[in-house]
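Complex shown without one protein chain; remaining protein chains in place.
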Amino acid sequence: MKPVYLRPKSLTETVSHYCPGCTHGISHRLVAEVIDELGIQSKTIGVASVGCSVFAYNYFEVDFQQAAHGRAPAVATGIKRVHPDKIVFTYQGDGDLASIGAAEIVHAAARGENITVIFINNAIYGMTGGQMAPTTLEGQVTTTSPSGRTHSVQGYPLKMSELIATIEGAYYVVRCSLHNPAHIARAKRAIKQAFENQIEGKGFSMVEVLSTCPTNWRMTPVEALKWVEQHMIPVYPLGEFKTGEGE
Amino acid sequence: MAEPILMKGNEAIAEAAIRAGCRFFFGYPITPQNEIPEYMSKRLPEVGGVFVQAESEVASINMVYGAAGAGARVMTSSSSPGISLMMEGISYLAGAELPCVIVNMSRGGPGLGGIQPSQADYFQATKGGGHGDYRLIVYGPSSVQEACDLMMKAFDVADKYRNPVMILGDGMIGQMMEPVVFKDDARESSISEKPWATTGNEGRKPNVITSIYLDPEVLDAHNWKLFRKYKAIEENEVMYQTYHEDDAEWFLVAYGTVARICMSVMEKMRKEGVKLGLIRPITLWPFPKAILRQVADKAKGFLCVEMSTGQMVEDVRLAVGGKAPVYFYGRTGGAVPLPRAIEKRVRDVIAGRDPVVTDYLEHNQGGGGK
Partner (left out) sequence: MDKRVVFNEAHCKSCELCVWICPKQIIHLKQELNPLGYRPAYVSDEDQEQCISCAMCARMCPDAVIEVFR
């Protein structure tokens, strides 16, 4: 029998702390598959953020730095400037990247830092127990928007890919989803492209990944995938927002 | 021996950092330290280094974190309000045990305060500032030459202990010009000597730079490990200078810019027969407790002079331990104590006109020197 699918070598053997059905695990696996396929395991340095992915360094068999909340793009800048020949990626959630770290991601993009950003958007703060995120949908109930997010009170969801795509220094900005195997395959292609861009020195690449939080959404994992398709994608349309400088 | 060069403090400090092997600088403009990033933006590319003007002090210190974790000799500089913004990152650097050098050319606070020299950040620098149980190694230079020498030393000490080091200067040290000699020991940066750094895990298990330890037992052990390191620093790294320790009956205690003024006061008053000495802490943490405790056995009293409402004086009192009275004189907000004001204060103290508990405000009005 020949293998059709094997566990990526760039993942450690550790059981993740993620809740059952959380698509963080899928994103991790895709990043690890890409690292394996590009043969860059021994030259990759990851930056973990604050939120559910705070322990990302336990799950990747590569060097890692754990950054303060929102500061992963600044930490990645420091690493990449010291080791321009190494592959540096951040792995950040929506609270980290779109809220407290909004300045750091915008300016890393503006500088055209030659790094890869994996941005997990699940429309909620997972680690702290389901509070409203900058990406929470209008009407979505969270523990700090108990009547549902209302734009007159809590403002509108922040569309980071659209925002970052307006920045001249950003080379590649794409939004994808993990709600079924076909979209997972597309997400992997996007992640691979984002790493290849860095290898080729093309500059700042960000892959926004629409993800689930079954626990804090109060749904089964399957219901959560369907919720992404039915409710998140209409607000956060999928696709490439920028492919190449100045486009 | 190299010839002395006349240089502005900020620029001299920047040059010293480069000669110490620093090749990475991340910073954000703020007065009165702008000559440091300006100098670095020109010089670092000449020596194969990297200068990045960050979007904020918050980003600067986190770029320092990344570069330090990647094994580089790295620094940033700022002034009081900017240093406050860096406190989160400094706590992370201390927690993750990353070596780096942070220059604080401090200015008057609180809040936006002013831009003139101040020593009001002593507590922030020496007692933490950020969250958690950590210490910075803090140097308080009192001349441009000393600032340069300490800058060179700071990178070595930071690497030796894997700990952030702060140079606590002030607008005066940064802005004045003095002759400086750069000792001829320019070094390369020493990335290869840091086996813990994240450089890509070629041929080894992955390295992780982190400060999160959710298991209380593990975090407790980590904190006591840091504590033992701080103990070793207290044992090995204390620096101070004493003047007329042998015959002095009364001691001024001051650091940085104020120590220079106190030195003039001391020399003038000694000529008039006053047995006055000076103790000048060079490391503000670790604080030179032992020498103060030692001279307290024979001293009639101490007068601590600062550009604050009284911060280092608390450490002086702790060190003296009640063996002799400790008086205080301070100016704030950019006002620099005048020699004649300090002299009057010394005479008041010696004449017994000044109780230990002092009404600072009344005494300080009009500069206290009229």
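The first chain written gets the first letter, and so on, giving A and B; residue counts start at 1 in each chain.
Here is the rule we go by: a residue touches a chain if its C-beta (ideal position, glycine included) is under 8 Å from a C-beta of that chain, and two chains touch if they have at least 3 such contacts.
Predicted model, so just to flag it, every value in this text is computed and none were measured.
Put simply, the hidden chain is in touch with A once you look at the whole complex. Across the entire complex, the residue among A:C22, A:A72 or A:L97 in touch with the chain not shown is A:C22.
By the touch definition given at the top, subunit A reaches the unshown chain through residues 1-8, 11, 15-16, 18-26, 29, 180-181, 184-185, 214, 220-222, 225.
Definition applied: only the chains that are shown with their structure count from here on.
Mean C-alpha positions place subunit A and subunit B at a centre distance of 40 Å.
On the subunit A side of its complex with subunit B, the touching residues are 41-45, 47-48, 54-55, 57, 60-68, 71, 74-83, 86, 103-104, 106-107, 111. Interface residues of subunit B, counted against subunit A in their complex, comprise 24, 26, 50, 52, 54-56, 58-60, 62-72, 74, 88-89, 92, 96, 191, 198-203, 206-212.
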